[in-house]
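Note that one protein chain is taken out, while the other chains of the complex remain in position.
Now for subunit A:
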Amino acid sequence: MDEWRPACSPAHLHLRAQILQEIRGFFSERSVLEVETPLLCHGIGTDPQLEFFTADYCLPPLQQTLFLQTSPEFAMKRLLAAGSGSIYQICKAFRNGESGRFHNPEFTLLEWYRVGFKLPQLMDEIDELAGQLFRPHRSLNAPQRFSYQELFLSCTGLNPLVFSYKEFCAYAVENHLPEAAAICRRDHSVWLDFIFSHKVQPHLGNNALCMVYGYPACQSSLARINQYNPRITDRVELFFNGIELGNGYYELADPEEQNRRFNEEIIIRQQRKLPAASKDNYLISALQSGLPECSGMAIGLDRLLMALTDSTAIDEVLSFPMRRA
């Protein structure tokens, strides 16, 4: 009946426009360049946890499968390698099969890269940006920062960096999560996701911005392994009221390491019978040519709007969520 109407209120449309303007102002003051990169590309992230959409490109006799990007990361790194300097982008990203109270398969990302920044400087900038965006709309408790290891240990008594199947299983059973063993099996990373999602994350950032840094090396994704401690990676996540808002890295620049991670993930995709992902050889070439030392962060803007407005579902801040799109 009224399904043609927007799901969000007019006030939220205005707030979105205002936030976009504030973000652009923030980066413009810091001389970070706004860029656009293609959403439809020949390559795609190989991460087995990210499902992508494909599209058929027809220019007879040419027929190709293209990928809608799960994030603009690879193209933005190619700009960085080509000497763009610090850049940011506000764009749509697409993740297949992700739908729920906090997920829409098509969503808006703010992604930025700071040349010369290591993780601590990036984290300071995240605090500044988020602080500036929240301040006019709601007052927050003081921001928090935790190392993943200390946080996990204090919430669960388990050391996240050393995988003990027996201890993790015993913890799950004691904490009324007996199904964990069957779901996680002997996969360290899935165990960490399971326990973090159930027992750690819900308590993070009580009306405050909370950053967690130093993720276990098995969850490095596209981050560098820490220079001093090879068991952790220079990755940071941002939380607010138990909700994940963003993810950042001190960016991996080693082309061989990147290629090795791509290949490992492609094998995992085959083992799990997931759709085949074409690795982005342009990115490998860009890294070979040389990625400047940089750190980058992505923030889900729809989630940020949810946080600003105390919305309980992502649909409340989207004009037309998937079911009405």
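Just so we're on the same page, contacts are C-beta pairs under 8 Å (C-beta built on N, C-alpha and C of every residue); 3 or more make two chains touch, one makes a residue touch a chain; residues count from 1.
We adopt the following convention: contacts and distances are computed from a predicted model.
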Can you pick, from "ATP-binding cassette domain-containing protein", "Glutathione transport system permease protein GsiC", "YhcN/YlaJ family sporulation lipoprotein" or "Elongation factor P", the UniProt protein name of the chain not displayed?
"Elongation factor P"
Hey, which of A:111, A:244 or A:302 is the one touching the hidden chain?
A:244
Contact with the hidden chain (one of A:66, A:180 or A:291):
A:180
Which candidate, A:30, A:103, A:137 or A:269, sits in contact with the chain we can't see?
A:103
Of A:18, A:189, A:259 or A:288, which residue touches the hidden chain?
A:189
Touch list for subunit A against the chain that is not drawn:
47, 49-50, 97-103, 176-177, 179-180, 183, 189-190, 192-194, 196-198, 201, 219, 221, 237, 244, 246-247, 300
